[in-house]
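The other protein chains are all here in position, but one chain of the complex has been omitted.
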Amino acid sequence: MRSKRRQWTAALLWTVATSGSGCAGVQSALDPAGPQAARINDLWWLMLWTCAGVFAIVISALVAALRRGRAQPAEDAETERKMTKVVAAGVAVTTVILFAFMISDFVTGRALWSLASPDAIIIKVTGHQWWWDFEYQDPIPSHRVRTANEIHIPVGRPVKLEMTSSDVIHSFWVPNLHGKTDLLTGHQTVTWLQADRPGKYRGQCAEYCGHQHAHMAFVVIAEPVGQFNAWFDNERHPAITAANAGQQRGQQIFMSRTCMMCHQIRGTDAGGRSAPELTHLASRESIAAGTLANTRDNLKGWIVDSQRFKPGNKMPSHDLGDEDLNALLDYLESLK
Amino acid sequence: MSHRESTLDVSHLPGYAFGHRSLMWWGTLGMMVIEGTMFAMLIGSYLYLRGRVPSWPPGAKPPDLFYGVLNTIVLAASVLPNIWYKRAAERLDLKTVQIGLLVSIVFAIAFIVIRVYEFRALNVHWTTNAYGSVVWTLLGMHTTHLITDFIDTVVLTALMFTDKIEGKGFVDVSENAFYWYFVVIAWLPIFAAIYLLPRWI
Partner (left out) sequence: MKDRELLQLEETWAEPRGFIGWFKCVHHTSIGRRFVITAFIFFLLGGIEAVLMRIQLARPENTFLGPDLYNQIFTMHGTTMMFLFAVPMMEALGVYLVPLMVGARNIAFPRLNAFGYYIYLLGGIFLYVMFFTGTGPDNGWFSYVPLAGPEYGPGKRADVWAQLITFTELSALVVAVSLIVTVFKLRAPGMSLNRIPLFVWAIVVTAFMIVFAMPTVALGSTCLILDRLVGTHFFNPAEGGDVLLWQHLFWFFGHPEVYIIFIPATGIISAILPTFCRRKIFGYTPLVLSLVATGFIAFGLWVHHMFTTGLPRIAQSFFTAASMMIAIPTGAQIFCWIATIWGTRPRLRPPMLFVLGFFFNFLIGGLTGVMLASVSLDQQVHDTFFVVAHLHYVLIGGSVFPLFAGFYYWFPKMAGRMPGDRLGHWNFWLMLIGFNLTFFPMHQLGLKGMPRRVYAYLPGMGWGGLNLLATLGGVIMTAGVALFLINVFLSLRTGEVAGENPWDAATLEWATSSPPPPFNFDSLPIVAGRDALWDMREGHSGSAAPAVVTGVRGDLREVLVTTVLDAEPDHKTLMPDPSIWPFLSAVATSGLFIGSIFTPWAVPVGAVPVTIALIAWFWPTRKEHLERIEAEQDHGRTPAPPAEPVTQGQA
């Protein structure tokens, strides 16, 4: 009776836990958009079904063991011998399954590293508390493109990420595309990525890095080659000159306050590198490392009191009059 | 249990025993394994840090050999009175034990004093770099063992000069010598790590 109840409980748990959530998702390992996540996903399902089978068999054996026999069994040598054979067979089957898993892992591992190619895009990633610094590499230094918290990649082309951290350990993880790799202080780690279909794939820091670890996200936008080239060309250009009085005033405010000490805007005097690069801020989807949508209101709130959204983060609050604040926002919104 | 069951009479067994028959021996061995593991991990960390830089030692000369070698000789020599009084303890020879312990104390003072000079001859400070940190920690941990073994020995010596002499006391003396061997033998790989590795690797 009790064993039946336990089986029912198990079934209920499975159903409840897996119902209504599905596999698809904007940050889901079960919704692969690239070859590596796809291989890992395949391995996952193989292991899941096998393990579920093992689970079912062992629990069935346990249930059978509980229900058979009488209260005082005979412990004769014959039964013990049979039991020994069964146990030995169980150990043997376990070993075989583990070997199969091991081989599957090695084969998958090789595939994961097989993206290496000389025509890859190389991006240098530097982790900071609590944002992502990206720099598209190029042999010519002036062709390098620095941006923050959002990268675009062309569909179907491998991307090599050379990563390090400027402070504590972080971890770069965009589950739709690949497993994670840590960003270590004093080391360089390397990983490869590729997207096989266009889309926006969210990533998040996956190594506890202090107060705002929970709000250190980024997005990888995979797009067809034409679109990517257009984006990249735009990124390469320095900031658009301020067009009207409001924007100019805003730029002046930016350059005369502490903003320029931390934030770089290429083409201006603002060359600080300890905060996200802002040259094309207005073209980004989100601000504060994926925490807030990139809207005027959110930007205003962030400048005035970023601690409200991300307590403990390193951006100071700024006390600006309404006019100045609007001018500054005009300027920032012009940075397309 | 009925008192009319057959019994195993152990009343004739001795009230103490030496070597691995005693509980103290096993406790001392446990201590050696624990400390030994710690030293092994520290030496492992030393080698790990070595692998991270192109040249070794980084930013410093290797430690001067003189005091290190001198102390190694003194430590090795201290084993002799140890063996002597350990055997005396197992013979329950109080006089020899007392003299042996006193001689050991003299040796202990000698190598602690020389150890001070060793620190000064390391040619690096613990705040200089990771190499300095690991070398000072290695030498420092071993020095802690020298000091605690010295204090142990002094206390035991004092006890052996009181009128509270008993078989268990002799077992403790024997175990003290046993632990002393460990402190000396553990020194050898540490000596190699601090003084020889910077010259070899």
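Each chain carries a letter (A and B) given by its place in the written order, and its residues are counted from 1.
To be clear about the criterion, a contact is a pair of C-beta atoms (placed from the backbone, for glycine too) under 8 Å apart; a residue touches a chain by one contact, two chains touch by 3 or more.
As the structure is a prediction and not an experimental result, all values here were calculated from the model.
K.L.:
Of the residues A:34, A:154 or A:175, I need the one that contacts the missing chain.
P.N.:
Touches the omitted chain: A:175.
K.L.:
Go through chain B and note every residue touching the omitted chain.
P.N.:
These residues touch the chain not displayed: 1, 3, 5-23, 26-27, 30-31, 33-35, 37-38, 41-42, 45, 48-49, 52-53, 58, 90-92, 126-134, 136-137, 151, 155, 159, 164, 166-168.
K.L.:
What does the interface between chain A and the hidden chain look like in terms of residue numbers?
P.N.:
2, 6, 9-10, 13-14, 16-18, 20-21, 23, 25-30, 37, 39-40, 43-44, 47-48, 51, 54-55, 58-59, 61-62, 64-66, 68-73, 75, 79-80, 83-84, 86-87, 90-91, 94-95, 98, 101-102, 104-106, 108-109, 112-113, 129, 167-169, 171, 173, 175, 178-182, 184-187, 189-190, 202, 204-215, 291, 311-312
Here is the rule we go by: only the chains that are shown with their structure count from here on.
K.L.:
If you average the Cα atoms of chain A and of chain B to get two centres, how far apart are those centres in Å?
P.N.:
That gives a centre separation of 52 Å.
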